[in-house]
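Let's look at subunit A:
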Amino acid sequence: MSPTEMALGQAYFWICATLALTGAIITVSAKNPIRGAMGLLLMILTIAGLFLALHAQFLAAIQLIVYAGAIVVLFLFVIMLLGPSSTSPHDGRGRLPRYVGAGLFAGAGVAAMSLIVRNAPQAPKLVAGVGNDFGSVDAFGRILFSHGLVPFELSSALLMVAIIGAVAVARGRHKDDPKTPASPTSEGHE
Partner candidate 1 sequence: MAAKTSTPAPTPSPLRPAWVGPAFTALVALIALVAFSQLGGRPAGSSPTGYSAATALVGSMLPALAAAVVAGLIPASHGWRVRVPIGLMAGLFALFISRMWPGADAVIPEGEPPPESTTLLSWLVGLPLAGAIAILFMPRQAPRLLKATTLIVMLGTLAAALPLLSVDMGRGYHFNQDVVWIERFGIHYHVAIDGISLWLVLLTTVSTPIAAYASFGSIKTRIKDWCFALLMLQAGMIGAFIALDLFLFYVFWELMLIPMYLMIGVWGGANRIKSAIKFFLYTMAGSVMMLVAILYIAYTYGKLTGSPSFDYFELQRVLHTRDVQVWLWAGFAISFFIKVPMFPVHTWLPDAHTEAPTGGSMILAAVMLKMGTYGYLRFCMGLFPEASAEFAATLAGVAVLGGIIYGALCAWRQDDVKRLVAYSSVAHLGYVMLGLFAQTQASTEGAVLQMINHGISTGALFLLVGVIYDRRHTRQLDDFGGLAKPMPVFATMFIIATLASVGLPGTNGFVGEFMIIMGTFVSNRLGHVNGVQAVGAAIGVILGALYMLTAVQKMFFGPITREENKRVPDINARELVAVAPLIIAIFVIGLFPNLLLSQMRDAVSRTLGDVSARVESSPGPRYYQGPTKLLKRSASAPPQLAAPAPAPAAEEN
Partner candidate 2 sequence: MIPVEYYVALSAILFTVGGVGFLVRRNVLVALMSIEVMLNAVNLALVAFNRSHTDAHTGQVFAFFLIAAEAAEVAVGLAIVLSLFRVRRTVRSDEADLLKN
């Protein structure tokens, strides 16, 4: 590994890290949900990049396809669907519990990180090299269909259930449905 590759690798990592961080912060703090979605997209792409750096090619691909392709798009659909009302007016109601919760969470996170750093061996130990088969599609495929067969099938079932659930919940009410007792969600008129 020549020093330049080292430097390139370092730079690559730092760029991706900062980009991921900004994406996360945008997602969290953006007023307009669309801008938030875009931040999310940015973060997902950079994490895919990091995957590549960590020899997880298959995962980087999956990340791009599933996350960027499907989930972020789904978010955009819903945001578009809800239209202007999806942006929440900013008023101070109920501020205190949220900030207390957030503050504590942040504190806990920082404390955890400080513990990790305290125990981390001083010099960052370099990572041994790895064969290029590591993290490739066929290695992944071999594992998926030998050890991970059961979880694989289960996750497919999970996805199927999720779809049906989403459809059922989001579908709303139609005239020929059996009359349930006076539920508030009667004839959703858009």
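Assume contacts are C-beta pairs under 8 Å (C-beta built on N, C-alpha and C of every residue); 3 or more make two chains touch, one makes a residue touch a chain; residues count from 1.
Selection rule: all candidates are chains of the complex that A comes from, given by their letters.
Please read these numbers as outputs of a predicted model, since none were measured by experiment.
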Subunit A: touching candidate in this complex (1 or 2): 2
Residue ranges of subunit A touching candidate 2 (in the complex, touch as defined): 1, 6, 9-10, 13, 17, 20-21, 24-25, 27-30, 33, 36-37, 40, 43-44, 47, 50-51, 53-56, 58-59, 62-63, 66-67, 70-71, 74-75, 78-79, 81-82, 85-88, 93-94, 98-99, 101-102, 105-106, 109-110, 112-113, 116-117, 120, 124-128, 130, 134-135, 139-140, 143-144, 147-148, 151-152, 155, 158-159, 161-163, 165-170, 172, 184-185, 188, 190
